[in-house]
Structures are given as structure tokens and as C-alpha cells.
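Heads up, this is only part of the complex; the chains shown haven't been moved.
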Amino acid sequence: MKVPAPLVRLWHRLGSPRWFFETSAPWLPWLLGLGVVFLGAGAFWGLALAPADYLQGNSFRIIYVHVPAAILAQSCYMLMGTCGVVLLVWRMKLADMVLEAAAPIGASFTALALVTGAVWGKPTWGTWWTWDARVTSMLILLFLYLGIIGLRQALARPEAAGRACAILAIVGLVNIPIIKYSVDWWLTLHQPSTFKLTEKPAMPPSMWIPLLLSVLGFYALFVWSVLQSTRVVVLERERRTTWVQNFVAEQGSKA
Amino acid sequence: MDTPLLTVRQLRCERDDRVLFADLSFAVARGAALQLRGPNGAGKTTLLRILAGFHPDYEGEVSRAPGPLAYLGHRPALSGLLTAEENLAHYLSLTAPGTAVSEITDALERVGLAGYEDVPCQALSAGQQRRVSLARLPLLGIAAPLWLLDEPFTALDDRGIALVTTLLAEHQAAGGGAIFTTHQPLAPRPGLETLWLGLEGAP
Amino acid sequence: MKIPGLFWGQFRRDGALALRQPGELANPLAFFVLVITLFPLGVSPESAVLAPLAAGVLWIAALLSTLLGLEGLFRRDRDEGTLEQLVLHGDPLVFAVLARLLVHWLGTGLPLTLLAPVLGAMLALPEAARWPVTAGLALGTPILVLLGGVGAALTVSLRSGGVLLALLVLPLFIPVLILGVSVAELAVAGLPTAPVLAWLGAGAALALITAPFAIAGALSIAVETG
Amino acid sequence: MNFESFSAFLAMGGHGPYVWSCYGLTLAVLLFNGLAPGRRKRRFLREQGARQRRQEQPQEQA
């Protein structure tokens, strides 16, 4: 199989944090705009226009933040695991920087999914916590995130921290499906699920279109945050290079 | 005998945004020993760790002849609970499996620890621990052509210092090379050079 | 000659070290027993209450005591500087790592497994579950040691790795816990336990093949941070 | 529009506190994720600027 030349070139360029720093800048406003528009539309539609759920009433409107947060929490971990592989196999510094930037953001989305789920649980389940399969594996995912963040914080040298976190992210990546599967299996084996996360009751379009919109909005905002954060990490890590020193001098003279 | 044991070109290292050395180039030929000198904090330990592969944050080129490397750092690298003999036996299982036990006894005698084979290392004095650590050198001998020694004279008494000097001279005579740090000025002898770090050129 | 030498040299050394301090060998076991003793005290001493919890408590105690033993797995080598020598010379590091883990398992996981039937009886574990739980521990504790070893290697260069290690490692232990406990449940319900035990065995094999590489990588990194 | 009045919109049929706290939290998290890099960047620029000025000084003296 032949990899198309432009892709190869992109791959090589990604090895250069400087290239990333310079190329990513123009994307930022677009991502922010896209995110605000999609999420704004989704949220407005979901909050104000969509009909109330026949069972859960208006509390179901939490879905428009809960589900995107949960989806992003998982996507972000996939991203980190992938970065871990890229770092260890191809030694691409940028992957480590993304890994560093993404971890707190992923953790924040995981926490958000947990909290919104808990708040949602109170009116619908009558309790704000239950050891349901998805809830439990989300909690474990949060621990995995905290572990990666803690490890990076604890190791002083960024290069060593990067590779250590990469190993952990990969081990976690292998384990996530195992954890998810085992928790799923265990809890269904155990209890015939007193509560279920609504089994997709063939939502009407007026309910799922806003959901789609807000998921897209979340994605855009996620990428926006990760890019921004990665850019700062690039600056910090590359602070010894002349291009960063020139950039800093430039910014300093502007200020 | 022609290719040097170690060649360093254009080495540069920063720590905490302070340049420790830049543009550092040197080679260690077979039969040569290089004493690193320089004030505290000059970067001698850092340089040795770079050469041993323990410190990857540098720029420049380090090329080493193949073969194992003997590295003795600031710490004696001994398990306090194990005896001198056990510690050395484990070291040999890593570097030269199949060596006879009698060689360990000989090496311990060589470093002046005959009779201390069976004492757990934590019950040895600082200088005695250092000597156990140094017993690795006669064990490896030329099997490790390049020795990197960080302050090998620390905690040693006069006879200990003489011993290390002899070990170094023998190693050089056998075609090995060594880089070591020490703050003590040594008597000049053929094959012994000095590299100053952290001072522009000379003391 | 090199590879068996690496393995056996390390095995002999670690074995001697373990035997030199028999207290340390007994310790995780003591912790295991203590956690299990705390349970009737903290929850309820009645066997009707304890019986359904017994397998879970055994497994949780096994997890925690494995965890506690992990901290010292590479710490001392790091502090004494022997880790540097190991990384420098023990070239395919996995073999030394395997020897170390084997000694560790022999000293902690194995006695814990052997003790499980007795402690299970103390917790009123139903008889039907006794041997399945023990078999589960026999297959599961190696996984715990292997996965835990990755965490221990990653945190060895931290002065206070202990609790970060717990954070890293306990989530990874959860599938083992779940499979282990479900073996007991199946046994009590009279269902076949072999499939779940097979999963545990497969997990152990997978961990045995992969974890030593992750550990070796993490140790090389730990040395660099010196 | 699904609600009769703005106050009904706020009340969400009694589920207002749940719904609005979730949306509020979400907004807070998104804002934090968006703004934190900016703060970190400004701090970096300040510290690095100082560092670069420090490094220039001795060279001028020399």
C-alpha cells in the first residue's frame, strides 16, 4: 500500500512543533466560532424548542450537555492513547505535547459527564448515584485520567514524564475496553438494571438534531481547547529554540 | 587500536536554563585516561551521565565503541542487605555470566576487603562500601573497555586512592580507557589528560 | 548463555534479598489477614451477613495487599543506585524484570492464595465457592503483580510514589476483581466457573507477555530522571 | 417555542434547578478549558521574557 505523498509530508511536518504552532493559529477562531454556533444552536433548540420528554419531563434537556460530555470524555482518552503510541513508536514530540494538553481537558469532560449525570439522576432515578455499568466505567475513566495527570505532575523532566504517561495511556487504552466490558457484564449479571439509561426510544428528530448539533459543537470546542493548550505546551517545551525566543521577544515588545 | 573508545563532538548541555557546556569535543583513545575537573556544579556528573546514556537532554554527538561500559556514580550501587560477595555475584550475572566465584574473592582481596565477604554492605563503613563498588573494576577489567567513574576517590583512605590509581594504570596498559572526575589534583603521568569544565580553559 | 544468566542471576539475588528479611515476606500476608479481620469488626460478625460478601472481601483484600507490596518492588534498587547498573548491563531488561516479579509473586501472591481457603472459611464463604475462589486468586494474583509492576516502575523515581501508584494501578485491577468475584457467584449458583477462569488465565498470559516490556521501558525512563 | 413564558422556561416544569445547574456547569467547564491556556501562556511569556532579559545582561557585561 502506498501512502499518498501529501500525507507523508504532513506526517513529517507534524514532527516539527514549530510548524504546528504556526499552522494551528488561523484555525483557532474558526473552531471557536463553529463550536459556539453549533453548541449555541443545539442548546437553544434543546432547551427552548424541543418538546418535553413524555416520561422525564423537562429534565431530559440535560441530555444536550450530558451526552456530548460523555462522548468527548471517551474520545479524548482514545486521542491520548493514540498519542501515546505515536510518541513511543515514532518518537514524535508533538504527540507528547498533545497528550499533556488533552489530559486535563478530558478529565474535565469526564467530571462534567459524571456531575450532569448525577444531577439528572436525582429527578429521574430518585437518587443521584447508582452503580450502573456506564456510570461505573465513567468513574474509572476519571481515575485513569487523574492517574495520568498525577504522573505527569510528579515527574520533573518533561521528556521522561511524556514517555511514562505514554506507557500509562497505552496500558489504559488496552484496559478501557476490558474494564468497560467487564463492568457491563458484571452489572448485568448482577442486577437486572433497576434503572436504565434511556434505551434509545427512537427519538424524534426534534430531539436528536439538537443533540447532534451540540455534540458537534462540543467537538469543535474540544479541539479548540486542545489546540490552544498544545500551543502553550509547545512554547514551554521549545523555549530554548531561537524561534520561541524571537516569538517571546516579539510579544514582549508588543505588550 | 586506532578508533577511539569514545568520541564526543559539539556536545552542549543546559540545565535549568544555564549552559553547562557547549561546543565540547574530545576523544578518549585506547590507553588514555581523562580526568574531568571543574568547580562544583560545573557539569562533570552531568557529562558522565550523558556518556553513560542516563541523561538524554543534550545536543551534539556521542559515539562509543561497542562493548559494555563500567559506570560508577556518586552512590556505591550496592544492596545494603546483601553481602559484598552477593552484590558482586549479581553484578557479574549481568555483565559476565559464568565467572567463577574465586574471582570475586580475589577482587575483594584486591580492594582490601578480605574477610569482609560475608558482611551485609549496610554494615560497612563509607570507604568500605566504596571499595566493594570499586571491586567491580578488576572483575570487569578490559571486558569493559571504557570506565566512567564519578569521584572514585571519595571516602577512600590513602591506600584506597593508590589502589584506584593502580587499577586505572593497569586498565590503560591493557588498552582500556577511562574518564573520571575528582577534585584532587593527581600526579601527572603518561596517558593522563585533564579536561576542565566550567572554567574558560584553565584553572 | 546471556539470557538464562540474566534471569537466574536476578532470581538468585532477589531470592536472597527476600529471604534475608523474612518479615517483609510475611508482611503482605499479614496485611491480607488484617483487612479480612477488620471486616467482621467494621461491618457485622454474623455469618449470614458475611457469607455473600466473603468472596468480594477476599478479593479486595488481595488487591490492597498486593498494592501495598508493590511500592518496594523497584524502590530500593532506585535508591541504592543498583537500578542504574541493571539498566546499563541487563540488556534485555525483561528477563531480569520477570525474575523480580516471579520472586515477588512467590513471596506475596502465592501464600495469599494458599491462605485464601482458611480465611474464606473465617468469612463464612460458602463451601461451593472455596476452591473456585482459590483458583481465581491463583490465576489473578499474577495479573495483579504484572500490572502493578507497570505502576511501580512508572512511579519508582517519585519520592512519594505510594499513593499515586494506587491511583494508577487500582483502576487496572478492576477487571480482575470483577472476574474473580464472579467466579464465586457462579460457583454458589451452581453454574460452571471454567469459562471465567479461562478468561483470567488468558489475562494472565497476556499480561505476562506484555507487562514486562512496559516495565522495562518504564525503568529505563526512571533511570534517566536521576 | 415549547414554553409559554420566560418564567416557565426558567422553571422547566419544576426541573429548573437541575437543568440550569447542568448547563451552568457545562458553560463553566468550557470556559475554563478555553481560558486556562491563555492564562498559562501569559505566565509563560512573562517568565520566559524575564529569563531572556536575565540571560542578555551578563553578555552585555562581558
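A few notes on this one:
First chain written, first letter: the chains are A, B, C and D, and each begins at residue 1.
As a working rule, a contact is a pair of C-beta atoms (placed from the backbone, for glycine too) under 8 Å apart; a residue touches a chain by one contact, two chains touch by 3 or more.
In this text the structure is predicted, and so the values were computed from the model without any measurement.
Whole-complex chain count, expressed with the shown labels: A x1, B x2, C x2, D x1.
Going forward, only the chains that are shown with their structure count from here on.
The distance from the centre of chain A to the centre of chain B, each centre being the mean of the chain's C-alpha atoms, comes to 49 Å.
Separating the CA-averaged centres of chain A and chain D is a span of 17 Å. Multi-chain contact residues of chain C (touching two or more other chains) are listed as 224. Chain A has residues 157, 159 in contact with two or more other chains.
Interface residues of chain B, counted against chain A in their complex, comprise 14, 17, 56-57. Remark: chain A residues 157, 159, 240 touch chain B in the complex. By the touch criterion stated above, chain C contacts chain A in their complex at residues 147, 150, 154-155, 157-158, 161, 164, 167-168, 170-172, 174-175, 178-179, 181-182, 185, 203, 210, 214, 217-218, 221-222, 224-225.
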